[in-house]
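One protein chain is absent from this view; the other protein chains keep their places.
== subunit A ==
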Amino acid sequence: MSLKSERRGIHVDQSELLCKKGCGYYGNPAWQGFCSKCWREEYHKARQKQIQDDWELAERLQREEEEAYASSQSTQGAQSLTFSKFEEKKTNEKTRKVTTVKKFFSASSRTGAKKAAQERNLKQGQLGRERNADNILRDLKEIFTPSWELASPTEGNTAQLGELSACSTEIHEAKAPSPSINRQVSIETDRASKEFIEFLKTCHKSGQDIYKQCKIFLEAMHHKRELNIEEQSEYAQDFYQNVAEKLQTRSKVSPEKVEKAMDQIEKYIMTRLYKYVFCPETTDDEKKDLVVQKRIRALHWVTPQMLCVPVNEEIPEVSDMVVKAITDIIEMDSKRVPRDKLACITQCSKHIFNAIKITKNEPASADDFLPTLIYIVLKGNPPRLQSNIQYITRFCNPSRLMTGEDGYYFTNLCCAVAFIEKLDAQSLNLSQEDFDRYMSGQTSPKKQESENWSSDVCLGVKQMYKNLDLLSQLNERQERIVSEAKKLERDLIDWTDGITKEVQDIVEKYPLEIKPKNQPLAAIDSENVENDKLPPPLQPQVYAG
């Protein structure tokens, strides 16, 4: 795991073209700037170290487990006799299993491929819960049993083949320097090899030859693992071509049979190679996957109407088909063989055609099909879309990809992805403003439609849009309240200001004169000082008249 991230993080400047170790040869970014020879050494060293670490970790974990056990037992000592007996039994069992794990790991100098899984499992085991540990041990056993058993049944089958047995031993010898081919065997690979051998038995003489060629090819691919993925792809394509050619010209096999044989060969070699050539770290496939995934997420608002999808999802049968199509396209990622992946795309396409046929009551043309496929891809957002497409293009038997029906659907899928990547306002018949608004998430075209949504739309989504509506209403109301509150505040301030002003005006108009205290009005009566200065009152005068 650590190795993986370490490898991905390396960037090499254009100037550093030579091998980092300074051996004088040219380096390669795919090999962390080492030349092929130095890189192999480095890689080997790193792997050894990893194995060492794993081993240490396993040992430490075992110690911790034992300690945890000892402590848990001491606390539980007071419990009933039967239970402690049971516990004891379990402990015995556990220690035995742990030693088995240890054995696995000591053997892991050869079986290092599963180390990531082991490490993960063991980290979980650190929790110290014995039940958990037991489960993990069982899992581990499951992982390993097929590899114990593989050699024997395969050999058994080959022995039945008679002639094949000789060549198989030869191949076993050839495999000896590269145990990793043996090591990465899972149940699926095992099944694929069994099927393959069963099939080869029906081919009589040419079967032996095919088997030999495949083994040689796998061996060669193992050595090419450090090469650029395009070169590996080229090599695989050459292999397909050569085998098919040989079957046709030398062994005089009928074209139908050749096709069948090619399918089996593809299945056999690709189940084995999948792990190394699917989304390899040396490419930017993963980055592209993320870009597409993000893009599809950003386009969540695209409606069938915008794409002119001729599918009416209100018909229950149709929506059923749409769901099935989405399931198929998502399932593609889980397959290992390119042909199986193609089969998923074809299955998805068939469901789309059904949906169109039910809606329109006529056979679907490409004009109908492509928009619907785009819609399905947008709705499904299938995992690792770019990686899958790349993997199929690189490693699928080309005769199938270029001419067959599967090839047609695959091409359409490529078109759908290309369309989604480049999609703009114009391609959805939208104005640029609308497109931008939808892209930025300010509004959603679905919101307006939420009223007249059909009944079969997911309840949660409906509820969500209802809630969104409510929220936006609440938001509106709150804004109104805030603005009114502000207005009120302003009014209040205005009012106080107004009052103050009025008061001041009045005060200015009628200034308050405070008369001195010694001149109260009452004084007029009490102290008539000035009265004394007044002229004497007028006396009535009588005029003779």
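Here are some notes:
In this text, contacts are C-beta pairs under 8 Å (C-beta built on N, C-alpha and C of every residue); 3 or more make two chains touch, one makes a residue touch a chain; residues count from 1.
One rule holds for everything that comes next: contacts and distances are computed from a predicted model.
Considering only "Ras-related protein Rab-21", "Trafficking protein particle complex subunit", "Protein yippee-like" or "Proteasome subunit alpha type", the record for the omitted chain gives "Ras-related protein Rab-21", by its UniProt protein name.
When the full complex is taken into account, the listed residue touching the unshown chain is A:F239, out of A:F34, A:Y69, A:F199 or A:F239. Residue in contact with the omitted chain (choice from A:A70, A:I187, A:M402 or A:L474): A:M402. Of the listed positions A:K20, A:R40, A:K194 or A:K212, the one in contact with the omitted chain in the full complex is A:K212.
Listed here are the subunit A residues that touch the chain not shown: 209, 212-213, 216-217, 220, 234-235, 237-239, 241-246, 248-249, 252-255, 308, 349-350, 353-354, 356-357, 361-367, 369-371, 398-399, 402-405, 408-409, 411, 414-415, 418-419, 422, 426-427.
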